[in-house]
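The complex appears here without one of its protein chains, the remainder shown in place.
Coming up: chain A.
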């Protein structure tokens, strides 16, 4: 059977995922047991959450590299307000608003001023992280309410509660991307913004709200992160944007926009998590872990494009409209 390119890529990731799991179960001590699986799932929560909205934004041919810094800023705000004695139930929505504001800044700079999101979000990556340090300095706020820190690490059987959260939000994101008019519009504008605009798609509005959604999701991830480690610090999640982008690209989303599925991204999040977990259990040095993540990232950008190069050499059988 001939598979669509997207399906073919997803199948490849699935095969890799199963392969790595089998290999780790057989060859790595301590991998194949309930508590490790539970920890593995828990450990991918923040990356999975941020990868959901990152998928939408990369399909729309933009990128948000500031997510991990938004997470850090939200953590810092949480720590500062907790120290100031505010109730945690009030702090949490404030953090989500901080995330929304960060996303709105990105969205404004990209859609209203027409700046490239790569440059904008590299800038805000530094900006938000810097702001986090301004707010909280280098202190760690650790005396967080046990009710919430407990919740963040609780599980139903081997299934962490946070994984349920990821599953619910993933279902929402998948429906938005694959089964709504907005999702159709995101694919169209990611592939050809001008044609989408000519068809009445509100290009700027959609992109703006995608950046806001990215910010809110990063703030939500910050809550999970903070409670999970029971520690609010300005440097929480430093460098996570690399893992998020790696998961999205490895999941088959085209860096040029217009292609990708949420299922592929979720499998890639798991694949990266499993590889990481197995290598840690096998006592591989941290530097090697980063090397492997980087390798998978480059491979995931390279592989689909190798396909494209090959396609370009085998011309389409239908005569085009005299295009060169």
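We take it that contacts are C-beta pairs under 8 Å (C-beta built on N, C-alpha and C of every residue); 3 or more make two chains touch, one makes a residue touch a chain; residues count from 1.
Operating definition for what follows: contacts and distances are computed from a predicted model.
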item	value
Chain not displayed: protein name in its UniProt record ("Cytochrome c-type biogenesis protein CcmE", "Anti-sigma factor antagonist", "Rhamnose transport system ATP-binding protein" or "Carboxymuconolactone decarboxylase family protein")	"Rhamnose transport system ATP-binding protein"
Sole residue of A:89, A:138, A:194 or A:287 that reaches the chain not shown, by the stated touch rule	A:194
Residue touching the undisplayed chain, where the options are A:80, A:207, A:233 or A:259	A:259
Residues of chain A in contact with the chain not shown	4, 175, 179-181, 183-185, 187-188, 191-192, 194-202, 258-259, 315-324
